[in-house]
Structures are given as structure tokens and as C-alpha cells.
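A single protein chain has been omitted from the complex, and every remaining protein chain is retained in its original position.
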Amino acid sequence: MKLVTAVIQPDSLEDVQRALVKYGVKGMTVSEASGYARQRGHKEVYRGETFMIDFILKVKLEILCEDSEAEPVVSIITASARTGEVGDGKVWVTPVESVVRVRTGEVGVAAI
Amino acid sequence: MKLVTAVIQPDSLEDVQRALVKYGVKGMTVSEASGYARQRGHKEVYRGETFMIDFILKVKLEILCEDSEAEPVVSIITASARTGEVGDGKVWVTPVESVVRVRTGEVGVAAI
Amino acid sequence: MKLVTAVIQPDSLEDVQRALVKYGVKGMTVSEASGYARQRGHKEVYRGETFMIDFILKVKLEILCEDSEAEPVVSIITASARTGEVGDGKVWVTPVESVVRVRTGEVGVAAI
Amino acid sequence: MIYEISAGDTAWVLISAALVLLMTPGLAFFYGGMVRAKGVLNMLMMSFVTMGTVGVLWILYGYSMAFGNSLGGLVGNPFEFAGLNGLMSEDAIVGTIPTLAFVGFQACFAIIAVALVSGAIADRATFGGWVLFTVLWATLVYFPAAHWVFAFDGTTAEHGGFIANTIGAIDFAGGTAIHINAGAAALALALVVGRRVEFGSRPMRPHNMTLVMLGAALLWFGWFGFNAGSALGANTTAAVAWINTLAATAAAMCAWLVVERLRDGHPTSLGAASGIVAGLVGITPAAGSVSPLGALLIGVLAGVACAYAVGLKNALGYDDSLDVVGVHLVGGLVGTLAIGFLADPASPAGVAGLLYGGGPDQLWAQFLGAAAVLVYSFVATLAIGLAIHKTLGFRVSKKDELSGVDLSEHSEVGYDLSAVYYSALGGAGVRRTLLLDASDLPESELAKGASK
Amino acid sequence: MIYEISAGDTAWVLISAALVLLMTPGLAFFYGGMVRAKGVLNMLMMSFVTMGTVGVLWILYGYSMAFGNSLGGLVGNPFEFAGLNGLMSEDAIVGTIPTLAFVGFQACFAIIAVALVSGAIADRATFGGWVLFTVLWATLVYFPAAHWVFAFDGTTAEHGGFIANTIGAIDFAGGTAIHINAGAAALALALVVGRRVEFGSRPMRPHNMTLVMLGAALLWFGWFGFNAGSALGANTTAAVAWINTLAATAAAMCAWLVVERLRDGHPTSLGAASGIVAGLVGITPAAGSVSPLGALLIGVLAGVACAYAVGLKNALGYDDSLDVVGVHLVGGLVGTLAIGFLADPASPAGVAGLLYGGGPDQLWAQFLGAAAVLVYSFVATLAIGLAIHKTLGFRVSKKDELSGVDLSEHSEVGYDLSAVYYSALGGAGVRRTLLLDASDLPESELAKGASK
Partner (left out) sequence: MIYEISAGDTAWVLISAALVLLMTPGLAFFYGGMVRAKGVLNMLMMSFVTMGTVGVLWILYGYSMAFGNSLGGLVGNPFEFAGLNGLMSEDAIVGTIPTLAFVGFQACFAIIAVALVSGAIADRATFGGWVLFTVLWATLVYFPAAHWVFAFDGTTAEHGGFIANTIGAIDFAGGTAIHINAGAAALALALVVGRRVEFGSRPMRPHNMTLVMLGAALLWFGWFGFNAGSALGANTTAAVAWINTLAATAAAMCAWLVVERLRDGHPTSLGAASGIVAGLVGITPAAGSVSPLGALLIGVLAGVACAYAVGLKNALGYDDSLDVVGVHLVGGLVGTLAIGFLADPASPAGVAGLLYGGGPDQLWAQFLGAAAVLVYSFVATLAIGLAIHKTLGFRVSKKDELSGVDLSEHSEVGYDLSAVYYSALGGAGVRRTLLLDASDLPESELAKGASK
């Protein structure tokens, strides 16, 4: 099994979610993160003092899937999260050795 | 070494923590996440407009452990996080190539 | 490619960021997490009732990099996040099978 | 007792009435900050809706039950001023102010008395149950109690309530009628509704202390209207009550913080907020009958007593979630009984307590008045609470309680500070729902691929 | 009409003026809590800056335009009291209070009337556009409308406005001049500025309901000054207005919650807050001319009407973001027209509505007054809005709107509750920037290593 992790723009979450569900992905876990990279942060000013906020809010998606699904899942995310602006993020795949569904104790592909 | 990751119900955190510590796990890292899967979200209404909240709050646990500990750690989490309701979550294991303890620079199993 | 994950003290983030950027790391993803381990939490009191807060706020850094960069990145983080106090955290390395840059669709090392 | 209207007195009572109205939202924030984030709106709503229901009842028949001509000292004639009939006339006067100014001032007392009780059942009561409770409790408990304590013979009607006129207990601004009353009801209701699921096992710390502090600030501010406004005029009595409201509250805050410093190691902001409320409750009955030094003493007593009393619920095992008993019942008793000792003959009330050479009569009157309200309120509230519990239901399901009463009772959440959308517009209306339900979709390519 | 100054009346008007001033921050919090976290400061700022601009204008010429000697019933002479010249004298009196007390009281009306409009264009307007709008709209729309409605012949000048004196519509505290006026302007401005990018497609739920509740509480509190203060004295009229302000608001809150319970399944805290405001708006024109029972009825009507009216924008597709039309225009119309039916001859106004045996004249006058303000306000606001839109620009870029107007218009964020620093001190000032820009650095060791 594989874990597909994606760091994307917060505004793209809904499109990505729709596309994945449409494709057949049954579950995903989402969390908030902040990214620092090519995309420049913004400036804030308080009583004349300037602050540069380097880190930009991102959404991190984690999707467990079968080996064969990893590639299509990556392409779906890439396609639906693309705005073309710097900061669109990354998707990466890591190997998973085992998965268990807590509720039932099912393991492996059945647990996804 | 292995990394055991678990996405569980927020209310189960304390039980899981107790069980793990009792078993001998010395450390863990916890973060908040939102899950979308079989478990249905809830409805909110503001001035007559209905909103469906798809994502449900979950807790994500990450535990670094020795190869041999991964299996018992997974079973302990599975057992103590189970409520039997849809939404209890997943536990998965991924390989880790190296670990360093920042404070001392110790590496490998000694760093856990 | 590798994914370097570090759980460090929140106050160390800026130093780590500076050191990494100076070294040539172009991007990273940061999120907040809470750690339970050797470092003891703190006590709070509300109307005479004592609460022990076991979990301590940490920052989690994730850096995708080439295989050859993993080791130097780990050492830079370890060096710049060290305060010498219990709770400085862990850095670990996991294998990554593929990376895609959402904006361009570039894959592999070019996507980092 | 018909005088001319004094614009000065009227101005003072009208603004005092507005101040007392503000106390109920103040209470809402004080309580609301103390619960967990998942129940904050329900906590606020229990106070806010009381402004709605009791506000309407007061106009329909509440004022009349409290200040209509007495039926045997027990309750005012509910029909006399039903709908505030006839009170718009220029001749309708109470003391030196228009009757409707008095009606408004007392309306806000009724509202907050009921709202106070809600602290005992935070995070687990059905909203419908609470709404019904406000109606029944106001009608059966508060309106009569207000009559007993606040209706003086000849002020608004020929005959008034038995505590004010027969027992002769001093209750300047409602220590018995409001705080002991609400505190006793809170205890009864906590017993009826039962403990929160997580009581004693899970930590339930305040989710937003700035809201608690805001509530305490608005309460203190509004309480100047509550106490000094009870002089029903802008005069020396009002000034004495004002100063005593400052003195006791300042002293009680210090006292609570000292207890915490000694007992727990640190003075806390929740302690300061609680001390403020304890002092305000303590001085309420006594604001017109003690000297500023007496008020300081009452503040210290109330602060110390309540700081310890809030621990009782853990020892005894009832879940009075936000310490209505520990603060309002105990603080109200401290203030009410302290009058028996500290009443200063030089004060506007002109009565001498035991420490000023007076006899034990006043103390006895204070005790009787307090006991009457306490016992009646506890018993009647038990009955009302049980009746609601057995019929409508007063408690949400365990599942709803765990996921939070804001969602189950109001379909809302208190805060959404994230920039991420976790939701999709839906509804049966014109808008298409964007919610995707995997099981509604045709067999997916993925599934097809996988089955291959 | 020169009397002596009454200290009591002056005290009441001065405190009422302060109460009305507090309503604008109250409105800011009410509105601010309802938008998403990324626009809260801009929402607050639209109200706060209005206190600045309109406050200054009022002193320079606004008071004079509203209450100077009438130029044909349409507007007061702007030069007569320019800079409040000569009004510090002990002889400058309106009724029984110093003229400057009246000036201050009315200043706060002008401020909130303008601030109300901002709810229609939440989250997308340029701040500069809004600031200019406050200046133009106050000058061209509000100051004249205040003259029409509030300037009675002989009170502050020989001749006054045409609605008050010629049409003879009753508007006790500004149902037409303020709420219908602001509501009509809100509709026009929503059309000019256009819908939010995410309107109808993305969920935009309130980010902080405790702020909304705080705003509603401060509004209610302040509104006692708004309504009861409009009696310009501490007298029976003020007391009637006070009670009616309690009655209608309590009833409207209950009514809105009942609608929600029946229609949506749950009564919500946003519904309670909205019901409060709807009731306050509804009773504003009528506070001095109906009985407490009439006020209850107006509250129910306003609560129900507004609870349904807030859905109009979805049906019709205009993005009046925070429902200024649904609450203020509709609520104002309900109250203004209800007078024609419910005016009670026993009330201070002494007029009989249709249900009290009066003729249709008053209803007709009410209708005419309302229509005059509604039409003028809508047309003039369209013109002002378009003028600003075509010149300065009234709308931020789509990118700025998506990342939030707080950042683009104010370089600030509302909340930073995290203990993690995501930023570095910068600036062209004395401090060295700590911001690292990878591309500014010399080719790194890493890059060197990688190229090997």
C-alpha cells in the first residue's frame, strides 16, 4: 500500500476532494500546515513596525491507497489542485507496510 | 525502525495514551486533523442557510519505534481506540531509515 | 528522494529555518503538533482544581530532499534546534517514492 | 404615596435599568467563557433566550404577580397590571419616577434571576427544556419571591410581600430574592439533570478566559445599576450603595486571590473574575445598610467563603458546573446574614446590627427571610425540573453531549478561525448541495480498476 | 421654545448619547463576528472609521444641515451652526437641555446610520472607497434625511423638515431616517459593488459567534439610549419608550427563534442575535406611540418578517452580505407602517391607529414618509456608489478578496493565537530584516554538492 501526501492551496481543497471522491477514493485525512518556499509571504504593519510573514497557509492531504491507485490519485490531485500560480504545492508517495482499520481490526487493503 | 501513524477519534486520545505508556512507549507526537470518509459530517444552519461540514475532527498520533515494537504498538492503539462506531480511524506503519535525538545527537534506536 | 521530518521546540523554528535556507533548502512545510515524552508538561489550576497538561507544543517540519541531501539536512536541523534541554525533539528520515510539483507537473528531483 | 416625577431620579432609574439589562449578557459571557468551546453558544443562549421569554412574561403578567395587590402576602394579583395596562399614564408613579421606569428596572431583575440558574446545567441540557424552565420557574418561583421581598406595602399596591413587610428582613437589591433563590434552584436543577458525562474524569477547563473577564467586567458595571439603582432615585442612598458596591467587590477580588495564592500557589484570572462576582453577590442585600468599611468586610467574607465553597461540588459529587451554588447561594447567604451583624445605624437603612449594639432581631429576620426563599426555591425547582425531565426531557443524549450541545441544540459552532473550508453549501433550497457522498456515486473507475 | 435647563433631563440625554455612540462599536462586533476570520478587521474598521469621519463632519456642518433653519423643508442651512459656532453658551438650549447635549445625541445617530450600510458590502470593498462613501453619503443622504424627519419647526430652528412637519409621519427615534434609509442604501450599494467571489458557491459561516452576541448585547443596551433618549428628557415618554424597547425586542427574539425551530429544526444563537436587532429596528419608529402590548406585537411581526426576509438575497441573487436589507429595511418598514394600525391614543404620542379607531391618515402619512426616504436613499446611493466605483474603485481585486481584505486593506490579521512564530521582523527602518530569501543567497553548498 501507499500513502499519498499532498500539500496544496487551501482554496483548492474542495475541488480536490470532489475529484477524488468522484474517482472512488473513500477516505482522506486533512490537516493545516504552513509552507515556506518560492511563494513569497506577506507584510503586516503594527504601529509602524513591519512584520514579514514567511509562512503561507497550506492544506495537507493524506490518502492511503492500494499500490495501483497511487499513480491515478497523484494525477487527480495534481490536476485538480493546479492554479498555475507559484505555491500550488507538492504531492509525494511513500511506502506503507501495513494498515489496520481501528473499528473492525481489518488489515491491509480491506482496511483502507 | 518504524513510524506508526494513527488517525483516531479525539475522545480516544487519553485511553490510547494511557495504554501506550503502560506498555512502555516513551514518546509520541500528536496533531489535529480532519477526516473525510464513511463517517458522515454534520449540518449547520446560519440564517436559514444550511451548511454541510464534511470533515470530522480527528487526532493523529505518530510514534517512532523499533521494528519489533511496531506490531504490538499497532494492536494496543487499535484495541484502545476502538469504540465500534464508524469513524474510529486507521493505523498504519511506514519504514524509517534513521532517527536522531536533537538534544544529544544520539542516533537510531537510542534516539527514540 | 527522502522526506526529513523533524519535531522541534517552537522557539527553534526561526533558527532552523535560517540555517536550512542558508544551506540551500528551498522549501519546507511546517505544522503544529503536541508532544508527550520525557519532558514534563505543566500544571494549570481553575477554581482550585488542578489540571496536568501532558502534551507540550512542538513544531513539525517536513522537508523533501534528494537522497544525498538528507544527511546534511538532518545535521543542520539537529545543530540549529539544539538547546540542550529535554524536549528538543527528534529528526527522522523516510523514503519517498515519487514527488510531483503541482503547478508544473514536474516530477522527481526537479519537483522539490 | 404619590409624588411628582423627578427627572433626576427617573434618569438614574432608567439608566440603571439598562445597566441591569446588560448584566444578563454579561452573565452569558462570564458563563460562556467557562465552558468548553463546544458548548459556548448554548451557554450564551440560555441567558439570551431568558431575556426573550421572561421579558415577555414580565409584561404579560410577571410585573403584576410581583407588584400587584398582595394575595395574602404570597403573590401579587396577576390580573391587576396584566399587559401593563394603564401604566402609560403620566399619573402612574412609583415614588418619584414613572411606574414604567420601575417596571423596566424590575424586569431586568427577573431576567437575570432566571438566567443565573443556567450555570448549573452547562453543556448537557436540552434547549427546549431550558426554555420551558424559564417560563415555569419565573412564574412559579421568581415572581412570587420578588413579591415577598421587593413589594412593600403601599409602594406599588396597598399590600405587599411577607418577607418585606411581616418578617422585616432587609434585602436591598435582591440577595435573597435573586441570589439565594437562584443558587438554591441551581442545586436542585443540577441534581435533576445530573452530572456531565465527563465530570470528574476529564478536564474541563474554560475555553476562553477573555470572555470570562469581559463578563465579569460587564457584571460589575451593570451591578452599579442593580445596587445603586435600587435606591430608586439619585440620592445619598444611591451614593452609599454605589460606594459599597465598589468596596465589597474590590475586597472580595483581593480576598479570593489571596486564598488562591496561599492554597494553589498562584492567583488566577478566573479567581479574580469569580471574586468580583462573589463580592457583588455578597453586597447586594447589604448595599444600603452597611458602611464602606462594613462593605469591605463583607467583601472579604464573601470572597473567602465562596473561594472555598466552589470546591464543595467535587467533595459532594453534584455537578453544579459553573458554581452557581458556591458563588450565588453562599455569597447571598453571607451578605444576607452579615446584615444582622454589620448593619450600621448611620447608613441609609438606619438599622443597627449586633456589632453596632443592635439586638439579634434583625439577624433572625435575615435568617428567616433567607430560609424561606431557600427552601421554597429548592423544593419548587426540584418539582419543576423533574416535571420537565419526565415529559419534554431535560438532558441531551450522551452522543450529543460529547460532540457538543452547540451542534445538537443549535446547529452552530462558536468559532471558525481557520482559513480552510471544511464544508460545502447544502440545503433543500435553491442551491445544489456540493456534498459528495461516495455511496451515491456509480461504481467508480477506481473500484473497477481494483476489481480487475 | 426656550426653557430652563433640567439637570435630570440633561443627565439622561448625555448618557443616552454615550449609549448611542456605543452602538456603533456594537454594530461593528455584530457585523464583524459574522464575516469570515480573514475579513473581521475590515468589517470592524468600516464602522470605526465612520465614528471618525462622520463625527468630524457633524461638527463641521452636519448638525447645521440637519437642524439649521430649513431651506424649503429639504435641508438645513449648512452655515448656520457651522463648527457648532456659538453653541457653548449657557443660553443655547433645546427643550430643557443644553443644545450641545442634543448635538452630541444626534451626532451618534448620524454615525450609526452610515455604519449600518457597511454590512451590505462585507469582505470585498476597498477601504478608501468606503471612507469616501461615508463622507458623501452622510452629506448627501443622511444629513438631509435627518432634517426631514427629526427637525421639527421651532425646536432648533424656525422651520424644519417636510416629513416631520408637512407629511406628519411619526418616527420616534429613526425608523425611517435611519433604518429604512440605511437599508435602501445597502441594497443599492450591494448592487453597485457586486457579489462576493464565493457567494453562493462557498460556505461563509460566521467566524466568531461570541462576537456577534457581544454586538447584539451592546446594541440592545445602547438602543435604550437611542429610543428612550429620543424623549429628550427623563420623563414618562422615556419610560414608555424604554419598556417598549424591552418588549418588542424580547418578543422579536422569541419570534425569530420559533421560526427557526419550525423551519430549520433548531433555534440558533445567530437567530437570537438577529431577532434582537430586528425587534429593536421594528420598535424604533414606534417606541413612543404604542402600548407595551402593541410593542410585543410589533416585535413578533418584525421577528417573523425579518427571519424570512433574510432569505430574499439568495432567491433574488444580490449579495447583501450581512442582511442589512432583510433586517433594517424590512424591520424599519414593519415598525413604521405598524404605527398606522397600532398607535395607541393613551401613549405619549396620543395618536390613534386603525385598530384603535383612528382613520387611515396616519397610515398614509407613515407610508409617504417611508417611501420618500426609501426612494431617495436608493437612487442617491446608486449614484454615489457608482461615482466612487468608476473613480476611486470600490472593489478589491479577486486575489485580495480571496486572501482577505484584512491583509489587502489593512496589512493586519485579526487573530494570532498560535505560540509559533511564523514571521520575521522586517522593514526599511532601523531593524535589519531577518527574512531570508533563498534567491538572494550566494550559490549554496547544497546546490554545489548537487551539481557535482
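As written, the chain order gives the labels A, B, C, D and E, with residue 1 at the start of each chain.
Rule of thumb we're sticking to: contacts are C-beta pairs under 8 Å (C-beta built on N, C-alpha and C of every residue); 3 or more make two chains touch, one makes a residue touch a chain.
Bear in mind the structure is a predicted one, so any value in this text is a computation, not a measurement.
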Quick check: which displayed chains does the absent chain contact? A, B, C, D, E
In the whole complex, not just what's shown, which of D:A250, D:A305 or D:L337 touches the removed chain? D:A250
For the chain left off this view, which of E:A169, E:L214 or E:A238 is in contact with it? E:L214
In chain D, positions touching the absent partner: 6-9, 11-12, 15, 19, 36-38, 96, 200-203, 205-210, 213-214, 216-217, 220-221, 224-225, 228, 233-236, 238-240, 242-243, 246-247, 249-251, 253-254, 257, 264-270, 272-273, 275-276, 291-293, 296, 311, 314-315, 344, 346-348, 404, 415, 417
Positions on chain A where the hidden chain makes contact: 44-51
If the missing chain were put back, which residues of chain C would it touch? 11, 14, 34, 40-46, 49-55
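Following the convention adopted for this analysis, only the chains that are shown with their structure count from here on.
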Co-neighbours of chain E and chain D - touch as defined: A, B, C
Can you check whether chain B and chain C touch via the same residue numbers (shared by over half) or via different ones? different
Report, in whole Å, the distance between the mean C-alpha point of chain C and the mean C-alpha point of chain E. 49
When you check chain C against every other chain, which residues touch at least two of them? 17, 26, 30-32, 94-95
Please output the residue numbers of chain D that touch at least 2 other chains, ranges allowed. 411-413, 418-419, 421-425, 429, 434, 436, 438
Testing understanding: with touching defined as stated, what is the shape of the graph linking the protein chains, line, ring, star, complete or other? complete
